[in-house]
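One structure below.
Missing here is one protein chain; the remaining ones are kept as they sit in the complex.
Here the chain labels run A and B in written order, and each chain numbers its own residues starting at 1.
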Amino acid sequence: MPRYGMVIDLDRCTGCRACMESCKVENNTPEATFWMYVFRFEEGEYPDTRVRFMPRPCMHCDNAPCVKVCPVGARYKREDGLVATDWERCIGCRYCEVACPYGVNTFNWTHPEEQYYLGWEDGAPPWANPDLNEPYGDERRRIAGGGRDEGVIEKCTFCVQRVEQGLDPACVHGCPLKALVFGDLDDPESPPSRLLRKKEAFRLLEEVGTEPRVHYVGGGPPSENSKQIDAVEARV
Amino acid sequence: MAARLERLPFGVGHTSGRWKLWMAVLAAIAILGWYGWYLELSRGMIVTGLRNIGPMGGATWGMDVAFIVYFVGVSFAGITVAALVRLADVKALRPIARMAEALTVVSLVLTVFAIMYDLGQPLRGIVNLFRYARPQSPFFGTFTLVISGYLFASLVYLYLGGRRDAARCAEVPGRLQRFYQLWAAGYGDTREEQERRSRASFWLAIAIVPLLVVAHSTLGFVFGLQVGRPGWYSALQAPSFVLLAGVSGVGMLIVIAAVVRRTVAGTDRLDDGVFRWLGNALMILLLAYLYFMVVELLTSIYTGAEREREVTEALLSGRYAPIYWAAVALLVIPLAFLIMRYFRRGAGLTTLVASGVMVNLSAMAKRFLIVVPSQTHGTLLPYQPGSYTPTWVEWAEMAGLIAFGALLLAVFAKLFPIMPVEGSES
Partner (left out) sequence: MAITRRTFLRGVGAGGVAAATTRLVLGGPETLLAQETPSALVEDVVPTTCWIGKQDCGILARRINGRVIKLEGHPGNPRNLGTLCPKGVSQIVSLYDPNRVKTPLVRTNEKGVSGTWRRATWDEALELTAERIKEVRERDPSLVVWQKGRSKSKEIYDSALTYALGCTKLGHGTYCSDAGYRACEYTIGPTGVLHPDFRYTQLLLSWGWNAMNAGGNKFCWIVWNRELAAAKERGLKMVTIDPRIRGGGPASDEWLPIKPGSDLALALALANVLIEEGYVDAGYLKTYTNAPYLVGEDGLFVRKGDEPLIWDERTAKPVPVGSKGAEPALEGEFDIEGQKAKPAFHLLKEHVAQNTPEWAAGACGVPADRIRALAQEIGRIAQIGSTIVVDGVSLPHRPVGVMFYHAAQQELGFQATRAILTVLMLIGAVGAVGGTMMDTKWEINDNYAALDAATIEDPPYGFTLKYSKYFPINSGSPSMMALTMLDPEKYGVDTTPEVLILHMANPVVSFPNVHVQRAAYEKLKFVAVISPWLSETADLYADVVLPAATLEKYEGPISASDLYTSAKTARVPPMDPLWESRGEIDIYLDLTEKVGVLYGEAGFIDEMNIYLELPEKLKLDVEEKPTPRDILDRWAKAQGIHEGIEVFEKEGVYVSGPQAPSTIYGFATDPVFGGVVHRFYGESLLRYQQVMKDKGADEIYWRDYTPLPIWRPPTMEESPSEYDLYLISYKLIEHKQSRSSFVPLLAELAGAQRLEMNPRTAAARAIADGQMAWVESQNAVTGETRKVQVPVRVTEAIRPDVVGMPHHFGMWTHPWSKNRGPTPNELFFTGEGYVANTADQSFHVKVRVYPAGGE
C-alpha cells in the first residue's frame, strides 16, 4: 500500500493560482469553492519588501482532527493516506470544518447547479467530469469530486479519481512551474521523496500535531510578518 | 390518600381568551421560524449568514450552534433541580420540581430542532447519527448519546413524578380523564407504590449525575478539544460551560416560576423561600462563572499566542466588542441586584425576574461569542478576518423555537398541574 503525500517547492511557486483552477475544473467545484488555495504574502516594509507564495491543499493529516470529530464516519482516512469525504454519508454538520486548523473545508451552501458560474441548461456544467460519480477504494465509497449535493461538505480529495488511475492530481499535473510534487512517500525513489532529501522541509502548523502529509521545501512557513495580499473574495 | 379533587387544580383544562391570544401569538412566531426552516430546506443553508472558514471568510457554525449550546444549558437546570430534590431532599425546591422537569424536556426538544436546523442533511442526520454513530466524536457524546439519553431520563422523571397527581386528576370527570388514567397507569398510592416510586427516582437521580457531567463536559469538549480554533482550545472550556449552563437554567426557572405565580391561581406555595433559594443559587453560580471568565480572559491576554490574541482583540475591542460588553453588563447588573437582594431580604420579585431575563440574554450572547469569533478571527493560517451576520431566517428560526418552547410549557400547564397538587406530596 503506497503512502501518498505531496511536496510543495516554494522556491519554484510563482503564485499563479493555476493549481486552484486545475482543481476547480477537474473536480467540478462550484463558485467560490477552492479546495486548493494559494496564499500570496507581502513581508517587510518598502523598500525591503518581499513577495512570496504558498499553495495550500488539504494536508491529508495522519492525525486528522477532522476525521476524529466526524460523528458519522463520513470523513475518514484511507489506508493509502488520503483523507476522504463520503458525500453519500455526510450529514452536513460541518464539525470537520471547525476542527480543521487549515481552513480547507467547503460546504455546499445551496444547490450546486445554481453555482456553476453561468446557468447551464441541464444544471451540471458542460465540463462535468463523469469520473467523479464512481465509487473508489476497496470500500467502494463515493468520495470524488465537488458540488455533489446541497448540504454536504467537501474538500481536496488528492484527486482520488486520478490517483487510483496512476495519474498525478490535477493541480500537480498542471503546475506550470512543477512546484507541486506528488507520490508515494514510502518509495525512496518517488519524486516527493527525492525532493525531500534534496531540500530542507517543513510542515504547516507542526505544533498542533496533525501530522500533515503535505510537506514544503524552500522558504519557510508564514510568519507574523506575512500579510496576505490578493486574497480571493470567494464569498457566495 | 388526600381528599378527592373537586376540579382540576391550577387552571388545568381551563383556557381564557387572553391565554388563547397569547398562544396564537406564540404559534405565529413559531410558524415563522418553521417557514425559515422551510426556506433553508428548499434553498439550502445559503439563506443563513453562515459561510466557510478560510478563503470564504465566514463562520460555519453560528446562531444554530450557539442556541444548541444554550438550550442544552437551560435543560441542565431542570434536571439538576429534579436531582437535588431527590438526592439532597431540598424542600424549598419541591414546588418547582415539575416546572424544572418540564423545562428540561422542552429545552431538549428545542435542542433537537436546532440541531436539525443546523444540519445540511437533516434527515440523513437522524438516520446516520445512529446508524454510523462514532463514539470517538465529541459530537456523539453531546448530541447522539446525551441528548437522547437525557431526554429519555427527564421524560421518565416527569412521568414518574406525575403519576400520583395524574391519579388524583383522573378522579375529576372531563375530557382529560382518559389522559390522566393513562398516565397514572393504575397508580394506587399505596405505601408500597410510593416507596417504589421514590426508589426509582432516587436511582435515576444517581444515574443522571454522571450523565450530567458527561453532557456538559462533552459539550465543552466539542469546542475545547479543537486545537485548530484559537480561543476554543482550553481546559477551562468544560467547567465554564457547566457554570454558564447553571446560570441560564436557574435564571430561566426564576422567570418561569414568577410567571406561574403571577398567572396561575393557587400557586402561593411558590413563596419567597423558593425565590430566595433560586436567587442565591443564581448569585453563587454567577460569581463562579465571572471568576472563570476573568481567568480565561487574563490567560488569553497574557499568555495567549498571536492568534489567540487576535480573537481576544476582536472580542474586547473589535468586531464583537458591543456584544461582548453587553453580555458582561448583563451578567454584572444581575449580580449587583442579587447581592442587594441577599442583604435586603424580602425584596420584591421584579429585580429577580429581571435578573433571570438578563442572565439568559447574556448566556445567549456568550454562547454566540464562544462559537463564532474563533472561526472568523485568529485562523492559524493567515486568512483575512471573516465576518458572520445572522440573517432574518436565523433570527426567525431561533425566535420561533423560543416561542414554540413557551407554547409547549403553556400548553403543558393547561394539561397537567404545573406544580404538585396540594396534599399529594409525600
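Keep this in mind: a residue touches a chain if its C-beta (ideal position, glycine included) is under 8 Å from a C-beta of that chain, and two chains touch if they have at least 3 such contacts.
No experiment lies behind these values; they were computed from the predicted model shown.
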Touch list for chain A against the chain that is not drawn: 10-18, 20-22, 24-26, 31-32, 42, 44-47, 49-53, 88-89, 111, 113, 117-120, 123, 125-131, 133-134, 142, 148-149, 151, 173-178, 219, 229-230, 232-234
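Convention: only the chains that are shown with their structure count from here on.
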Whole-Å separation of chain centres (CA-atom averages), chain A against chain B: 40
Residues of chain A touching chain B in the complex: 32, 34, 37, 39, 41, 56, 65, 68-74, 89-95, 97-111, 149-153, 204-205, 208-210, 222, 224, 226-228, 231-236
Complex contact set, residues of chain B against chain A: 43-46, 50-58, 60-61, 118-122, 124-125, 128-129, 131-134, 136-140, 143-144, 222, 226-229, 306, 375, 379-384
